[in-house]
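With one protein chain held back, the other chains of the complex are shown just where they sit.
Letters A and B mark the chains as written, and numbering starts fresh at 1 in each.
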Amino acid sequence: MSKAIVATTSLAGCFGCHMSILDIDERILDLIQLVEFNKSPIDDIKTFTKQCDIGLIEGGCCNSENVHVLKDFRKHCNILISLGECAIMGGLPAMRNGIPIKECLREAYLTGPSVTANTEHIIPNDPELPMLLDKVYPCQEIVKIDYYLPGCPPTADLIWETLVALLKGTEINLPYEVIKFD
Amino acid sequence: MKTSISDIIDRYGNDPSRLMDILLDIQEEIGYIPEEINQKIADQLGISKAELVETISFYHFFSNKPLGKYHVYLNNSVTAEMMGREKVKQTFEEEAGIKFGNVSGDGLIGLYDTSCIGMCDQEPAAIINGVIFKDLTPFRIKEMVKYMRQGMPVNEMCRQNYGDGNNSSDLVQAVVSNNIRLKGTVVWDQYSPGEGLQKAIAMKPAEVIEEIKKSNLRGRGGAGFPTGLKWEFCTKAMETERYIFCNADEGEPGTFKDRVILTELPRLVFEGMAIAAYAVGAKSGVLYIRYEYKYLRKHLENALEELRKENLLGKDIAGRKGFDFDIRIQYGAGAYVCGEESALIESAEGKRGEPRDRPPFPVDKGYKEKPTIVNNVETLAKVTKIMKKGSEWFLSLGTKESAGTKLMSISGDCRYPGVYEIEWGHSIYDILEMVGAEEVQAVQVGGPSGTLIGPNQLPRHLGYEDLGTGGALIIFHESRDLLKEVVMNYTEFFIEESCGSCSTCRNIPVLLKDKLQKILDGHGVVQDIDDLLDWSKPLKISRCGLGHTAANPIVTSIQNFRHLYEKRVLRDREFETGFNLADSVRESCEAAGRPANI
Partner (left out) sequence: MSAKINFIIDGQQCQSEEGKFLVDAAKDNGVYIPTLCNYEGLKPKGSCRICTVKINGRFTTACTSPVHDGMNIENNTAELNEMRKQIIELLFVSGNHFCPACEKSGDCELQALAYRYKMMAPRFPFAFPQKEIDASHPKIIKEQNRCILCKRCIRGIKDEDGKSYFAYQYRGKDSLVVVDRKLAAEMTMEKAQEAMDICPVGSIIVREKGWEIPIGERKYDNAPIGSDIENK
């Protein structure tokens, strides 16, 4: 049996969901038997080299680069999974969503109490930088998402059981404790 | 200030259940209800300030800020839009130098949107300082704003003849037209005050109820509940202190027939209330009438006064010992949902107009927890006529299942908009012919909460067995954009008028509106049409009729005009959110002063 190909990324997230992938502990040895990683921070492959079976997305979209990466994942992955609260509902980064973006930038770079070094009073404006979106978008509000794994982070058991079920085409039946939003 | 706040509250016996009247009087006196006096009002009534604000903030016409010396409430119903509201609105904004929802810097002019004011046959219309203005055009707006700047009293600004019938009477003096296009044989037949009541009191109360039951009269507000049965339920309640309410809230956009009845035949309606009172043994009645009809107040008070003089209200009515009954007028303050009978009762008790959970029904526990009958204006008018002429006569009109006549409020694209009293049983096709409507694309039967039907359904007929209705018909010509002009407007209406109590009605219409907008913007996919239907479902489990019907504009337009939706959705893809990167980075790039490198 050929191995399934998996890609992962962290958009506007904290990498906590990726840590949770590693939390499957020794099962990672089984995982390596089942899958091959393509674009992912886990193996540090930066660009897609082939079409993947599964893409795991951590984090929502807070800037233009996140949008490009997410769309790239949609293009290269047959199944796309939102991993964790930020991908599903914006998470903590989305707590800025109630505040107009101009106000956010002013507070962060010009007027906030911790702003001391920005003597030239500029909001970063290098054309190389990704552009901030007006709000943080949950992934499903940009591309089609096939499955959602909630949690902050999703538990290792949830990630493991889901991957195994998807790869083997088996039913998934998780105990109550496994699915949590925090 | 002429009267002090505490005098006003005293006037109503420091009774929190009269809060609506207290607030209406305060607003009348000061022009608004200043936040600074809230604590004082609350303390005198023995409630918390937060509780007071519950009621104030619920009603559209109460304000905690000055409204402007001239406050303009411009109706935003579909028919107003169809008759040129947008240009009228723009002209107001240009001439006054402010956007709607604001007061000019000098405090002179305030501009506000308002839901249907019951003038759909004479739009665009507005209420300015309580005075109705109709047939508005940009030319007239320019004039009016000029007059406002000259400080002209508002009743001098109309510059039109007063309307027909009692609209011209000294006590009304309104430019409003009755537009009675067809006088039917029930409501408009010769009326001599007291005849119906005299016949009733010659019978036993139970016989009166029996007669109404036999007539097969059903509620004319829209729900169609058998009137006699409602009365009978009320007599079976344990409590003997009972109330008769007349529902004159008439908030369904496109409905205005109750206004015309109250203008021309208020005594017919009050007499119906007295008959109901006799039948169930009630001593007090309340006419709950919408704020928009405030210009009828003196006229209605006068009608009550006349009835008292003639001993058709008051003590030992019509010489019958122990038959005491009187009526007070309760004005609302702008809330469509108060047309729902239990919300109406809540409002009359001085509270937010939130519908109650049923059971118990008002006939068991209504006003002040006492058995209460709530009947529509037209229903009560018909009660009087049925008593006079008998149930047999009434049954001889209409169809087998739907006895009698119905007053129709007809507006939209037709030659003769106005009020028609017709027998039940006519087809929609007949009606379109009657009102002079051609090249009809669709008809909204029963207002926004009703059904949008297409040309293939014109053979359907009016009657509880097919199309039951409160009487509003709004006609749309082939040239109208139904989704953009009609369905969107109605959906926004329900968003504006939700009381906010149920999780369903508070939230779902907003989601439906956004989804409809997405389709109108050209970002919709087929899935979105199915989502609209799926997302509407939990509205069915809302508490009241407003929630149950809030998705009707969308659901019935998908049922009957699905092709209009399909024409607008993208066919080349299954998924589309409408997310636009360029739009979403515009502001941050502006703030940083950098190019948007998409």
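Everything below uses one rule, namely that a residue touches a chain if its C-beta (ideal position, glycine included) is under 8 Å from a C-beta of that chain, and two chains touch if they have at least 3 such contacts.
If you're wondering where the values come from, they're calculated on a predicted model, not measured in any experiment.
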So which of the visible chains would the left-out chain be touching?
A, B
Looking at the whole complex, which of B:Arg11, B:Arg159, B:Lys236 or B:Lys540 touches the chain that is not displayed?
B:Lys540
For subunit B, residues in touch with the removed chain
39, 46-51, 53-54, 57-58, 335, 352, 357, 359, 495-504, 506-508, 510-511, 514, 531, 535, 537-538, 540-543
Need a quick check: the contact residues on subunit A for the chain that isn't drawn.
82, 85, 88-92, 94-95, 97-99, 135, 138, 140-141, 145, 147-150, 152, 176-177, 179-182
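Definition applied: only the chains that are shown with their structure count from here on.
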Please output the residues of subunit A touching subunit B within their complex, sorted ascending.
64, 67, 100-102, 105-106, 122-127, 129, 131-135, 137, 140-144
Subunit A touches which residues of subunit B in the complex?
574-575, 577, 579, 581, 583-598
